[in-house]
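Once you've had a glance at the structure underneath, I'll fire off some questions.
Note that one protein chain is taken out, while the other chains of the complex remain in position.
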Amino acid sequence: MGYLFISPWIIGFIVFVAGPLIASLIISMTNYNLLSSPQFIGLQNYAHMFGDSNFWLSLQVTFYYALLAVPIDLIVALVLAIMLNQNVRFMPLFRTIFYLPALLPPVAISMLWIWILNPAYGILNTFLKTIGLPQPQWFLTPQTTVPGYVIMSIWGLGTWMVIFLAGLQNVPAELYEAAVLDGSGVWAKFWHVTLPMISPVLFFNLVMGIVGAFSFFTQAFVIGQGTGTGAGVSNSGLFYSLYLYQKAFSELQMGYASALGWALFLIVMLLSLLVFRSSALWVYYGGESS
Amino acid sequence: MATSFCFLIPLFWLISSAVKPSDQIFVFPQVWIPHPAEWNNFAIALTSLPFGQFALNTLAIAVLVTVGNVFSSAFVAYGFARFRFPGRNVLFIVMLATLMVPGQILLVPQFIMYYKLGWINTFAPLIVPAFFGSAFYVFLIRQFFMNIPPELKDAAYIDGAGEWTIFSRIYLPLSKSALTAVAIFSFQGAWNDFLGPLIYLNSQKLYTLQIGLTEFEGIFHSNWNYIMAASAVIMLPMIVIFFIGQRYFIQGILMSGTKG
Partner (left out) sequence: MYLKRGKIIQMSKKTNRLLSFAAVLSSLSLLAGCSSVSAAAKPAAAKNVPVITFGSWIPWSAHPGHVKLLNEINHANRGRFIIKPVYTPPSGYDQKLLTELAAGDAPDFFYVDYGFVSSFAANHTLLALSPYLQQLKKQYLAANPQNYYPASLAGDRIGGKYYALPFIDQPYVMYYNPQLFKAAHLPMPTANWTWTQFLRDAKALTVPAKHQFGYLQASGWPPLETYIWSYGGHMFNPQGTRAELTSPADLKGIELMQTMVQDKIIPPQAQIENLNIEDLFRQGKVAMFLGGANDGNYTYGNHRINTAIAPIPRGTQQVTGDYVAEIAVNAKAANPKLVVQAYLDILTAYAHTHVAPPIRQYAQRLKTIYVNSAPGGHIPAARIPIILDSMKFARSLRPMQNMTNYYNIETNDLYDPILLGTSSAKAAAQKAETDMNNYLKNPNG
């Protein structure tokens, strides 16, 4: 009976996930451009990947983004959550302000931020100028393109913040009281009580953050459209998903794109595994001794 | 607090830019409050492309996707929550694992599948998958279902009710808040979706608002006042939904995030 109820999901899983996943493996071993029938070429696509400088570039861009955006977003989100957790007046209002941008359409957000980050007429550079800081050219120069995306992502960290907030509110008050009795200061309280208690939430956010960085597409596509290559100056905005999209839909290289997809799968699995393994060291589930 | 003010600045700038006359866009220092404020810009921006059609398309897709997600996910969640069967836990974990699979991996094979079915340039690829249960929503609703006291089910069982009756007459009505959360998330996801419409919709008459906006920018690529105006209007429904259903968003996250 139970099977009956979950059958839609099982069917869906086979048709939309497992099936395509396996089919993708097979397609990745062909040359296929939709217009003529697929030609089997074995592992050539994978061999080609190793020599493809754009492949490595796209990995670099994506990792660079992940390494900047994930920690920064998580830390800022946590800090904001802690601040909001202090029983401030109007907390719901502030929570709204921080959470709202995360729900807005990414396409519209990209347009807004292209304009905000415009090197000559954008308000961010005006602000930097007023406080005497140098003004990077953001999406105009290769080195500052990914940082531009990272800044955009900070505006959208509302979801992480709300999740952290929920986690913080689940921390039993007694633990804090006990710590105070022990004479712990603010930092000690944070390190020994807050952090361990929210570590499952942190763990969840970290994994989802990594997956998110590798699926980052819409903003990269929309913002990349404004540049000659479609992926930023000197391909500095060539995120992995964007590269995959280009290969699949701009060039109709379905076989190679499938190979790229599988490479992505393996990379993300590997990273997730690493995080999962390391979680034993630092994630604390209620019931264990810290 | 100062930080929240900073967070609001981009939105303020959005509206400020949207009503700027064209000759006040590329000036330095920037104009924050344009004189005169051209509220007409909204009308000009929205009538230069068939945004009305785009809105209808987006609405249609979003509604169907939401209906599909809500019912199929509740259905599947019931299965996971109320029955014990071999492999249940394994399947549940597999389902959760799919959340960690980046969609890009399935992009090409799914596209080819739809291509063979002749569904390219239709709404079908965007809507059909929603009727098969979506991992995140199933998880959310299952959590909720697990909190419904089993006595209710047992009582109904004794009264001779079948599973379907229990599901639809007892569980569903009791889970209104969870279902609403799913509905709101789902609607928001469909409204904001870009990649799906991008690869599956080729004719302009099928475009959604998000695709329409990128096309708009392609044509008006330097008229930032119009681009901001169009962007603002496209964001508006999400803002409205957020204010109305705020607590459902938060609740939805509460029910799921903390169990990560």
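Going by the order they are written in, the chains are A and B; count residues from 1 in each one.
Quick note on the criterion: a residue touches a chain if its C-beta (ideal position, glycine included) is under 8 Å from a C-beta of that chain, and two chains touch if they have at least 3 such contacts.
Please read all numbers here as calculations on a predicted model, not as lab measurements.
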Would you indicate which residue among B:Ser48, B:Gln143, B:Thr180 or B:Gln246 is in contact with the undisplayed chain? B:Ser48
Contact with the hidden chain (one of A:Leu43, A:Ala178 or A:Leu252): A:Leu252
Just name the one of A:Ser28, A:Thr62 or A:Asn118 that touches the chain not displayed here. A:Asn118
So which of A:Ser7, A:Gln60, A:Thr141 or A:Ser184 would be touching the chain we can't see? A:Thr141
Applying the definition given at the start, please give the residues of subunit A touching the unseen chain. 33-36, 48, 52, 114-115, 118-121, 137, 139-142, 225-229, 233-235, 249-253
Given the full complex, what residues of subunit B touch the hidden partner chain? 22, 26, 44, 47-49, 115, 118, 120-121, 202-204, 214-215, 218-224
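Note that only the chains that are shown with their structure count from here on.
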Note: subunit B sits from subunit A at a C-alpha centroid distance in Å of 18
Which of the residues in subunit B end up touching subunit A in this complex? 1, 3-4, 7-11, 13-14, 17, 25-30, 72, 75-76, 78-80, 82-85, 88, 91, 94-95, 98-113, 115, 129, 131-133, 138, 163, 167, 188, 191-192, 194-195, 198-199, 209-210, 213-214, 217-218, 221, 224, 227-228, 231-232, 234-235, 238-239, 242-243, 246, 249-250, 253-254, 257-258, 260
Interface with subunit B, subunit A side, in the complex: residues 1-13, 15-17, 19-21, 23-24, 27, 32, 34, 80, 83, 88, 94-101, 103-108, 111-113, 115-116, 120-121, 123, 126, 155, 159, 162-163, 166-167, 170, 200-201, 203-205, 207-208, 211, 214-215, 217-218, 221-222, 225-226, 240-241, 244-245, 248-249, 254, 257-258, 261-262, 264-265, 268, 272
